[in-house]
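The complex appears here without one of its protein chains, the remainder shown in place.
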């Protein structure tokens, strides 16, 4: 369960990204976050796992009071969420395998359980042949899929994905969407910021449209909108 | 004029990205490069401005013999090309303005000509209000547009764009495509790797499809293909 | 933290070290060079101190006995001397020995002038006394003067006081130098390690975003800092000990004075211990301090 109550965010340099956002996402929901470039989608997402702190307002996630919580608690919050970052955020000195395994080592998974699970998710995103590569030896789309594998590897109860298909061809994008659909049917909450009209309009889910830092539309089984 | 003759590329770690690519792109053409993730599109593009050297084969661009040229000549080659990198490659310690101006300073443009031109292209990509921001203070799409502005600022005779709309919403993407169309009608060669089926199928141009390191299709006024 | 996590940190620490290639090389060599300088001056200071000790140990007290003192009185004085705290050793010098010593001080050509002294020796019997702590020579001399049958005591008061002033000044400067140098070495090393690790601020950010606790992030950096410090101190230790060995041989053979430099044996262990300790401690400290900076938010 994710809830925001009148959340505002102004960055230290003065640019305002969110202006009074209130929203509630229930457990097991699948939500698209859409909106023009610079509207505040990533900011909206970053507040959930406390990469950013709101200037004003309250945020709750799985019982955590996100904006109030202590430094020491943050890792626990983040471990319950799998995040696909818009800029991937892979560790440059670790191989593909190690990057994905890192997320499992962090929660002190026994070593013997790590390898099979890592190989399983890498299989899922079709990157088993790249396990030994470093991030800078991958194509853009491959990096994005590693980021996705890392987000999924711990079977988190919430998956947050920021533009997870931005660097993928339509076929691969659909394979990824199938994965999201699957984990969602198994009860995982999925929040996904996207610009992909084809996907939003085909795989109908709840759509939250953010424009200029405000929620402009919140629609069950909505479509992408913004026809030009 | 860009020409490749039987070009092969195997990276030092052993992964083969291109296997015998031959292609000729005339001055003033508009070419889409499409293909699945990891097919070799970025590699194909990187060879043109000598970010990578081919393992085998010949490459010519605007009279340069790209794979043979001396270190000292490379800057001259790159200055004749405007590149939008898939991962943006903005200078993190420079502001938006400085990043774009950098490309003009490199060719020793008189200072008084720099400011108006930089503001002009930033206006074009709708980022005039972010001139003083640093790259890490921008949204993904904003960063991508700065990269685009930098590629265009010197009015290069060739523009190479790797996934220039990957982080942009459809409306903004179309605005960007309008810009490409405009500079193309003014005689600029445009080579653009993309996953955007909507764009390719709507704005019909020559399509080069790369699959598994080989040119699978090369079609005037082609469509995206790969229907699933 | 579980045992397997500790194992992982150690493995990862080694891995980072090797994947960081030139950065590791640059910091380890900076640590080495800094510790080398520190080691050289530590050896120098210890030897200067030693030399000052040797010089100070030359200071002796001369206690003159009454001309009337007989052998029994002399024995009594000896017994008393044994009782005095701070007396390290004493030697009896009879009036005859005293005279020949005195005559040795004059050049050959003047010996005739002193001929007359032989017949009626005007010199008294005396004791040559060394203090345990040469710096306390004055105190000991005073105590000796109070003994019966001792009519005068000399130890070259002014010269000795000047000497001690010099040796103490040298010692103090040496100490200040070494302390200053140690701090600058600490600063330089932690600074280098900082530069190495701070170049990885982005990575630490990412680890945090993926849910790593502070302890988990610190682990490999701890190992890395420790390793950099240890590797960086082994090289100067070897260089210093080999260099010192040859210098020692050279100096003792060239100047034929055995006592002028400290012998290698206990010194080697001390220097090795100090440098390894500093290396390890500062390696860890520098690394932890820099990581902390990024762990704050």
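Each chain carries a letter (A, B and C) given by its place in the written order, and its residues are counted from 1.
Going forward, contacts are C-beta pairs under 8 Å (C-beta built on N, C-alpha and C of every residue); 3 or more make two chains touch, one makes a residue touch a chain.
Small disclaimer: the values here were computed from a predicted structure and weren't measured.
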Task: For the chain not depicted, the shown chains it touches - done: B, C
Task: Candidates C:10, C:37 or C:209 - the one touching the absent chain - done: C:37
Task: Candidates C:198, C:234, C:264 or C:288 - the one touching the absent chain - done: C:198
Task: Sites on subunit C contacted by the missing partner chain, in the whole complex - done: 22-23, 26-27, 29-30, 33-34, 36-37, 40, 113-114, 177, 180-181, 184, 187-188, 191-192, 194-196, 198-199
Task: Contacts of subunit B with the absent chain, listed as residue ranges - done: 49, 51, 74-76, 78-79, 83, 85, 89-93, 102-103, 105-108, 110-111, 150
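Just so we're on the same page, only the chains that are shown with their structure count from here on.
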Open item on the list: Once the contact rule is applied, which chains count as partners of both subunit A and subunit C?
Closed with: none
TODO: Sort the other chains by how far their Cα centres are from that of subunit A and give me the top one.
DONE: C
TODO: Average the C-alpha coordinates of each chain, average all protein C-alpha coordinates together, and give the chain whose average is closest to the overall one.
DONE: A
Task: Averaged-CA centre spacing for the pair subunit C and subunit A, given as whole angstrom - done: 62
Open item on the list: Based only on mean CA positions, could you tell me how far subunit A sits from subunit B in angstrom?
Closed with: 28
Open item on the list: Using Cα averages as centroids, what's the distance between subunit B and subunit C in whole Å?
Closed with: 67
- [ ] Check each residue of subunit C and list the ones that touch at least two other chains.
- [x] none
- [ ] Among the residues of subunit B, pick out those that touch two or more other chains and give their numbers.
- [x] none
